[in-house]
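Okay, handing you the structure first.
All protein chains of the complex are present and in place, except for one that has been dropped.
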Amino acid sequence: MTERVLAPFGRRRCEVVANRASGGYRIVSALDREGPEPRPGQFYMLATDRWGGPGGRPYLPRAFSVAEVERAGEGVRLDFLLEAVGPGTEALAALREGEALAITGPLGRPFSALGELAPTAAGAILVGGGIGIAPLALLRRELAARGVAQRVLLGFRDRRHAGGLELFACSPAGSPGGRAPRMSSEVRTASEDGHTGHQGYVTDLLAVLLEGDEAAGAAVYACGPPAMLEAVRGLCAAGEVPAELAMEAPMACGFGSCFGCAVPLRGGGYLRLCVDGPVVGADRIETALVAGSGH
Amino acid sequence: MTERVLAPFGRRRCEVVANRASGGYRIVSALDREGPEPRPGQFYMLATDRWGGPGGRPYLPRAFSVAEVERAGEGVRLDFLLEAVGPGTEALAALREGEALAITGPLGRPFSALGELAPTAAGAILVGGGIGIAPLALLRRELAARGVAQRVLLGFRDRRHAGGLELFACSPAGSPGGRAPRMSSEVRTASEDGHTGHQGYVTDLLAVLLEGDEAAGAAVYACGPPAMLEAVRGLCAAGEVPAELAMEAPMACGFGSCFGCAVPLRGGGYLRLCVDGPVVGADRIETALVAGSGH
Amino acid sequence: MDLGLDLCGLRLEHPILNGSGTFDAIAARRAFGDELDARLPFSLYVSKTITPEPRAGNPAPRLYETPAGMVNSIGLPNKGLAGFLDDDLPRLAALPVPLCVSVMAPSRDGFGVLVERVAGRVEVAALELNVSCPNVHSGLIVGERPAETLALLGSLRPLTDKPLIVKLTPNCADPAAVARAAEEGGADAVSLINTLRATALEPRTLAPWLGAGSGGLSGPAIRSLALDQVRRVAAEVSIPVVGMGGIESGADALAMLSVGASAVAVGTASFRDPLAAERVRSELAAALDLRGLSGLPVAGLVSTSS
Partner (left out) sequence: MDLGLDLCGLRLEHPILNGSGTFDAIAARRAFGDELDARLPFSLYVSKTITPEPRAGNPAPRLYETPAGMVNSIGLPNKGLAGFLDDDLPRLAALPVPLCVSVMAPSRDGFGVLVERVAGRVEVAALELNVSCPNVHSGLIVGERPAETLALLGSLRPLTDKPLIVKLTPNCADPAAVARAAEEGGADAVSLINTLRATALEPRTLAPWLGAGSGGLSGPAIRSLALDQVRRVAAEVSIPVVGMGGIESGADALAMLSVGASAVAVGTASFRDPLAAERVRSELAAALDLRGLSGLPVAGLVSTSS
């Protein structure tokens, strides 16, 4: 199995080096001078100095997948793609350049290499839904670097709940004139409101792919809301396609200590998503409809 | 007695229109579009959107005397002089122009007119210590407008714990070149470290004044730390000089509902400083050394 | 949206009350003038607890701020029964809503005198019995013991037909048992939670911060605990329950109502904003509207059994 990268013990402070809108989402970048380069699928526990707030929440840190990583002279730039849905994500979205971001990580089990997930697979299918596209951006770059053929399917609810596409673009992001990022041919989108790509679910696109020739030689990596992941799980199980799901569950600690992030295992018992996941083999779990996970 | 100005019922939001350093203190100005002009000695309960914070405090609003008031086109500009000593004052000191300030007020009993405090007095002596000079700035302007002769004695611990002098200056504050504000002859200062005026306590200056001819025809208005107020109380009692003290006590509500701001009355019992004060006749109280009040 | 309800025979405009001791209408009138009466955000005004004799209250300091809450050791300052009836009652009677007077005495007889004299006044619509005081005879805190509570009600119930609301203490293993005793003794309603015993130290000297040594914790910090106790109590009594503890928003109030409270009191939140209760009420109305409800009660709206 692809080894997880270990985290420095304890929480550390990084400087926010950028925070920009990306559609309905935001991309927050921080410079980590002390940590290692994470693997695709790993996550960090984040907090800011504005934790707390008038309502007394957030108190706990929040989990975020790393969406993009770049070696910068003095450290590693970590990009997080996030959607403001509550007090924690709102505080993160409000960060300004130069402010501090408290991080613990990288944490958790990353995506497996294609050869480990499906030794005979010829290519990978990446399926992302909403803010769940974040970890796939890093995964896609890594698979591409290894020369793995891939198809990327990204789905969104509507225009307001969409963004981050530039992380998948061929042309550099933020190109002048605010033009839409140019997507490579391997990326296809879907949206429930039809504002981009296929009108409907991203799993419609997956179903078509899996019915076609590519199914036999493919493996699926997916991340997104519980209902989407559950649909992916069903399709892959039916088609006997190996799949890994990057899941969410409520997390207090992120390092296996609170036992809060329980996900029911097929056959009984639970796994702790923060240390046994967040990437789990689709065949290990009972359901992807984890109670208490967001959105 | 000089009537208190009533507060609109409930908390309202104002826009911060300025926040500048003044020595070791800060002057935060907010535009109040809904409230009346307060009287000298009245205070407001303040809070910001950054209440809470990583440690979960401040939860309650904080009390601040109004230091300066100016009718602005659409409302009243309120200036607060504050020293960052804890989570609440730090959050207030960090406010930026355009941000919101939540206020309730004006609250409490203001300073009495000179004729009410001492019907025969020829002039007023204002004694301020540290951040306690705040309400005296507004009082001085009002007394001046009524043609009351006055002496203003302002004392500070050291350079770091000093500021707000421009509120007492004749020349407009913030004059270019950062020159020290020009004080009118009626203002004298003292400091424990000697960085301004008399080296020693402000009450040294008061003692000298009260020994001189002026004592007979004067009344004293004072605001400052408990130990200073207690010294003022002693001097005035000894010299039989009428005096009003603007005091501090821990406050949760500011409008008489929590009974937290108890100040021991001479002869037993307590007054509620937020409604029976913060300005109290020096002869009403047992001691100005109120337990739990700051600094 | 009609938020009106019947609370033990009292017709209330809406379900938002004040917690005893957290809103002094007489003092607030001095600060806010006539607007206080015009916009009083409570449908039933609950007085600060009064005692047979005047009390000055505890030595200062009386307040300590904690994460998302506060500790108080106010010590029930009040003018005593006679002072209350002479000075305060007429002024409280001028409020535009019915009046509930909170009473506490160190003995059953003392309670009896309070109830008789207060209930005898036509201005008073209801009484709240604050049973968190140690009983001088038994040395026990009445509200911690079902038997003591039952005995107290036994002596007070015959004294008046007006609603008696028993304010429960949260500092016990089983508030529902005390609530059942109150119901058995003839109480018309119970209210909870009162503050939780807490201590604060002066950070430098490490001596107790509060003049009285220790105090009671209130505010959002205790909201989930209050919700738990209200739920357990409401499940075990059939008299109405007034829920309180950390209520700050319409969502908080709706949660209390949905676990079985009939009405909700706003306490510490009024310190942050004297009109907090008005916002709680309007947010509650909006939340009911969103759910397609046209009024109260909401209990049983969803399954809240554990």
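Going in written order, the chains are labelled A, B and C, and every chain counts its residues from 1.
Everything below uses one rule, namely that a contact is a pair of C-beta atoms (placed from the backbone, for glycine too) under 8 Å apart; a residue touches a chain by one contact, two chains touch by 3 or more.
Because the structure is a prediction, the values reported are computed rather than measured.
**Student:** Which of these, C:Ala151, C:Cys172 or C:Ala285, touches the one chain of the complex that we don't see?
**Tutor:** C:Cys172
**Student:** Just to verify: which one of A:Gly56, A:Pro110 or A:Pro225 makes contact with the chain not shown?
**Tutor:** A:Gly56
**Student:** Given the contact definition stated above, which residue among C:Ala38, C:Ala82, C:Ala251 or C:Ala286 touches the chain not shown here?
**Tutor:** C:Ala251
**Student:** Can you list where subunit B touches the absent chain?
**Tutor:** So the residues of subunit B touching the missing chain come out as 55-56.
**Student:** List every residue of subunit A that touches the chain not included in the displayed model.
**Tutor:** Against the missing chain, subunit A presents residues 4, 6-11, 47, 52, 55-61, 102, 104, 107, 249-260, 262-264, 268-270, 272, 275, 290-292.
**Student:** Quickly run down the residues of subunit C that touch the omitted chain.
**Tutor:** Touching the chain left out of view, subunit C contributes residues 64, 66-69, 71, 141, 144, 171-173, 196-201, 203, 205-208, 212-214, 217, 219-225, 227-229, 231, 246, 251, 254-255, 258-259, 301-306.
Keep this in mind: only the chains that are shown with their structure count from here on.
**Student:** How many Å are there between the centre of subunit B and the centre of subunit C, using C-alpha atoms for each centre?
**Tutor:** A distance of 36 Å separates the two centres.
**Student:** Roughly how far is subunit A from subunit C, going centre to centre by Cα mean, in whole Å?
**Tutor:** 48
**Student:** Between subunit A and subunit B, what is the gap in Å from one C-alpha centre to the other?
**Tutor:** 54
**Student:** Mind pulling the subunit A residues that touch 2 or more other chains?
**Tutor:** 55-56
**Student:** Can you list every residue of subunit C that touches 2 or more other chains, as numbers and ranges?
**Tutor:** 67-68, 220-221
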